[in-house]
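What follows is chain A.
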Amino acid sequence: MSTNLLVLFVLALIAVGAALGMLFSRNVVYAVLFLVLVMLTLAVLYLILGAPFLALAQVTVYAGAIMVLFLFAVMILGPQKLPAAGGPIGWQRPVALGLTLLFLVEVVAAFAAKVGALGTLNGAQAGFGSPAAIGRLLFNRYLLPFEATSVLLLVAAVGAVVLTKE
Partner candidate 1 sequence: MDFLMNPLNLMTFFPLVGVAAILLIPRERKDAIRWVAVITSLVSFFVSLWMLALFHAKNPGFQMVYDRLWLQAGGFEIHYALGVDGLSILLVLLTTLLTPISIFSAWTAIEDRVKEFAIAFLIMEVGMLGVFLALDLFTFFVFWEFSLVPMYFIIGIWGGPRRTYSAIKFMLYTMVGSVLMLLAILWLGLSQGTFYLPDLLAKGVHLPLHLQAWLFLAFALAFAIKVPMWPLHSWLPDAHVEAPTAGSVILAGVLLKMGTYGFLRFNLSLFPEASVKFAVPIAVLAIIGILYGAMVAYAQKDFKKLVAYTSVSHLGFVMLGLFALNPMGIAGGILQMINHGISTGALFLIVGIIYERTHTRDLSAFGGLWKIMPIYGAFSLVVALSSMGLPGLNGFIGEFTILMGAFQSPVLGPAFAISAALGIVLAAVYILVMLQKVFLGPAKEKNLGLPDLNWREITVLAVLTVFIFWIGLHPAPFFNLMMPAVEKMAHGLQAAALAMH
Partner candidate 2 sequence: MVPTNYLLALSAVLFIIGVAGVLVRRNALVIYMAIELMLNAANLAFVAFAAAFGALDGQIAVFFVMTVAAAEVAVGLAILVTIFRTRKSVDIDTLHRLKG
């Protein structure tokens, strides 16, 4: 059991490290790459948590398509190095950091006190996260949301084209 814990711990470290990296990197491209790294670690986690189909989806859709899109955007807009501090509302940065730390403290306190052990993950049945199972559920109970999101995607695509037309 401890090996799982160890793996998870390592993955968590990577993810958090990459996230912080994205946060503080001056160069936007590095930020994008750090985010990709976070997504990949999450994909691995999904695998551990018995969601293989999701993990692959994560890698292909999220890391693959969306992050590539970001890279395009970055390349179009040209990498600029913006000064971290300054700008019209300088006061906003320290306040934001302060509040975020406060939030962090509260979350930690919450975990310590409130959230009882949710029980360990029981063993994944065979084919728990398999595409068949997900497909069956998706097209039965969640058919309406599925259709709605497909329309959403169509609208988004058309919107993107229209917006960027000269």
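Observations on the model:
Convention: contacts are C-beta pairs under 8 Å (C-beta built on N, C-alpha and C of every residue); 3 or more make two chains touch, one makes a residue touch a chain; residues count from 1.
In picking the candidates, the idea was that all candidates are chains of the complex that A comes from, given by their letters.
For clarity, every value in this text was computed on a predicted model and none was experimentally measured.
Only one option in 1 or 2 touches chain A in this complex, and it is number 2. Interface residues of chain A facing candidate 2 in the complex, by the touch rule stated above, are 1, 4-5, 8, 12, 15-16, 19-20, 22-23, 28, 31-32, 35, 38-39, 42, 45-46, 48-51, 53-54, 57-58, 61-62, 65-66, 69-70, 72-74, 76-77, 80, 82, 84, 87-89, 92-93, 96-97, 99-100, 103-104, 107, 111, 115, 117-125, 128-129, 133-134, 137-138, 141-142, 145, 149-150, 152-153, 155-157, 159-161, 163-164.
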